[in-house]
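Every protein chain except one is present and positioned as in the full complex.
So that you can tell them apart, the chains are marked A and B in the order they are listed, and the count of residues begins at 1 in each.
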Amino acid sequence: MRLNCTINGSQYSLVVNSDKPLSQILKEEILTFSENSQCNGASCGNCIVLLNGSAVLSCLVPAFKLNGASILTFEGFQKTRFCHDIERAYADIGNQPCPQCYPSKTMIIESILKKVDKENQNRITGFALGSQPGEGSSSTNEQAARTRSGVGNISTDLIAREMVMSSCKCIEISDLEKIINLAYRYRSRRRARRS
Amino acid sequence: MPDQNELFDLSKKHLIGKLVVSTVSSGKIADISIPAETQFKHMLVLSAADFGSQRLHVMDDEFPFFASDEINYKGQPVLAVFGYDTEDVDLFCRQVKVSYQIKQDSEDYKGEQYGAPFIWSSGDTDEYFTSKARVYKSHFEVNPFSNTMLGDQKVFAVKREDGMHVRCSSQWPIHVRKSVAQAMNMDIKDVTVYPQPYYAPYDQLIIQPSVLSCIAAMAAEQSGEMVQLSSIMVSWQPRMFIEHETALTDDGAPLAQRAECTVDLGAFPFFTDEVCHNILAGLVPVYPIKAADVSIRIIRSSSPPANFFGDLGFSMALAATENHFSQLAASLSIQPGIWRLNNSKPQDPKVPGIAERVRQGSEPDKLEKSIQDVLDKSWYSRKFASNSQKRIGVMRANHLVNYARGIGIASGEGVMGFSQQFNAKADYTLSVTMNEDKTLEVNTGMQADRAMTAIWKDTIRQFIDIPSEDITFLDLNQSQLLDMGPSTLSRKVGIVSSLLIQACSELSRKLSFSRLPVTVTTEYQAELTDPFYYSSCIGTVAVDLHIDSVLLSPVIDNVWVHFHLGHVFDMRRLMNKARHTITTVLSDICPRSVSKCNIDIKVDQDGSFTASSMTAGLRGLTTAALTNALSQALGHPIHRIPVTSDDILEIMGNNAKGEKLFSLGGDK
Partner (left out) sequence: MPEGLRSPTVFTPKTISEAISTKLRNPEARFWAGGTYIMSRPGFYPNPNQRDIISLSGIQDLSRILHADRYIEAGAMVTIQQLLSMGSFSFSKELYNAISSIGSAMVLNQATIGGSLCTSDVRFTMSCVMATINAQVEIRMISKSAAARWVPVSKLYDRRGNFLFAENALLTKIRIPTDSSTQYQFISRTLDSPMMNPSESVIFALQYAINQGSITTPNLCIALPDCCFYMSQDFDNLLSTLSFPITQERASRISSRLAADLRSSVRQNADMLQIERAARLLDSVLNEINTNYLAG
């Protein structure tokens, strides 16, 4: 089948088998693709990419689902300001994933930040739609206030659940929690400055 | 040198290769059936027959690229298949049928001794191991475990008029160059290697890249095309069985030590002398003793080759030794931490201890200080006493489990690099040249990553006033120096740093009276009579955990570390590496452990300009502290690693206190 998609901002028109996994397509087409999966689809977590903005395991996405899709690998993501938030957090906390799982853990952190961002935006929207200023439950007010100030509500349990996808245990959950919360704060501040 | 990107342009047509490996651990190849050419076109298949001498030389040892007719281990390459399409190659490989003649007793085969046992002794242990002596014995078993985190690694090769060009990630790129030249019967000058960045904490890239490069080079020559060969890089921890015996005074202080170790290096042992030296360094305790006997046997078996795994056995030997002393202390009803503190210093500091014949450099004061620091910040004594008291009193932490908390401790010296005996036989040279244009050229046999190069540049600039951008390191393909060995065991930090310091110091002196260009060449001086290792690394690790009563897995709560080192070039990098080492060791040794722990690391430097590495020591001490903590939590000594949840279940089943075990019908 012919597949038309965007990979790291560039348009591609490829002839591939309809069931070919995205990870294999990327390995063959994107020569610097950092995927070093050794599980052949058993979820080692090393092949994570952003597909239409959401983090997916590229070894579990077949070609026939990719027509018109926008794919961002770690190489592409690294050039974005979103990645800079995370890298800045690594530097400030003084710890970062090992070179082996740096791409996959960074992408997982990005997916956590997106998820929390979405949840917080929903809460703010719910507050704006559902009540007058000053009304609403105190927890909703607090939540909205925390969101505006850029403090994420990212718990260790959520992080542990997301990090199951990366089998490398090089960095402890407590440091990841600090990194993710700090990255979220940088991102929120930047968003607030821009708006 | 030609541009790499142009040479290895993957957008152009090229061959993609994969290995077909054996599915049995030993036997003879009876038949190989390959799919017909009509089904798969333009495939190239390589086997042992395609090479004149298909032997890879590693120091004085050698092993084959492919199994010719005898299978030596499971996973040994049998064929290499190349095609223009990944899918075609995958399908072809799946359809290759290899049939084997299995030896009848292959399942029971435990291996055979390889070479003579290594024996080392100091003093006369018979004097202390008398029939009336107080003796404590223990054993420790390390089961093999592997690390495949590196995933698929690719090697590229292309032959042009100017020679063979190979691109790969390797910890020993000079070995790649030599091996390809030998395998292809070419002059080494006609082989160019382009080393790529890598991260191989378990030394997965010492030998395998050389094997793959030779195969890829042969495919490149036969096909006339560029070739890409990929394979999963596996590194195995060798199986080890260690027995310790200590003769004690009436107060429980150690007098003499006997240690025996059997290590299975798999189908192709190499670096065996170094393995023995490295294990010896771990078996001789840091606590003062008067005599020691150590015996190490190497076994060759039908397991996959297991040599380097971050070190050559030192860390596991150290873990076994520290585990032994913790159990010894517990048997004397003394807290292991207090026992260590009481026995950290020799009675007469002027008399060199036995340990100094093996590892010289660290001072006993530092050991005492390190232990005290960790005991204080971990509240070790209070926690140890509380855990033991509650266990004895059969207090239940909850309805399911007796009080299951433990705190463990381990202390010792670390080593880095190869032994001085190895270094004495090798020729290590380094030269620095100040050119007429005031640029400095460094000629080493080592490949340095960016971080290491930055450190060396800083080192040079401490002696010579020169901008960083005017310092260059000669490419290994231009280097005329002899092989400095694989980049592992922190050798590059150790030897190159000391050679660089010597050379720069001499150059700085010569620059004051010599005309440019000026070249200084230094050689590493080591004597066979030197101690095996010089160590500037001494430390202590404590681990605090509890057993989750439902998961039956340990939950690591805290880890405290204190190390004394010589000179730290980059403290941040060291701290990151230390944290990574600790978290990976915890998950390697206890695969189902849950780690939400706090890690507290303190490093003191003594200012001397000696390089030091704490990775191997940290690995061994963390392992021992973890097993010690588990022993207290479970009320049962741990003699075998890795420790699985099934092991914990078995221990609880055997536990005299009678944990409620539903599946084993324990309702006591």
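In this text, a contact is a pair of C-beta atoms (placed from the backbone, for glycine too) under 8 Å apart; a residue touches a chain by one contact, two chains touch by 3 or more.
Bear in mind that the values here come from a model prediction, so they are computed numbers and not experimental data.
*Asks:* Just to verify: which one of A:V56, A:I93 or A:I154 makes contact with the chain not shown?
*Replies:* Considering all chains, including the one not shown, the answer is A:V56.
*Asks:* Of the residues listed, B:D9, B:D61, B:D88 or B:D600, which one is in contact with the missing chain?
*Replies:* Selected residue, touching the omitted chain: B:D88.
*Asks:* Go through chain A and note every residue touching the omitted chain.
*Replies:* Residues 1, 15-21, 24, 40-43, 48, 54-57, 59-62, 64-65, 108, 111-112, 114-115, 161-165, 167 of chain A touch the chain that is not shown.
*Asks:* Across the whole complex, list the residues on chain B that are touched by the chain not included here.
*Replies:* Touching the chain left out of view, chain B contributes residues 39-41, 85-88, 90-91, 94, 398-400, 549-552, 592, 645-646, 649, 660-665, 667.
Just so it is clear, only the chains that are shown with their structure count from here on.
*Asks:* In the complex of these two chains, what residues of chain B are touching chain A?
*Replies:* Residue positions touching the partner: 10-11, 86-87, 148-153, 197, 199, 201, 232, 572, 575-576, 579-580, 583-584, 586-587, 595-599.
*Asks:* Help me check something: in the complex, which residues belonging to chain A touch chain B?
*Replies:* 17, 24, 28, 31, 36-38, 44, 46, 94-96, 98-101, 156, 160, 167-175
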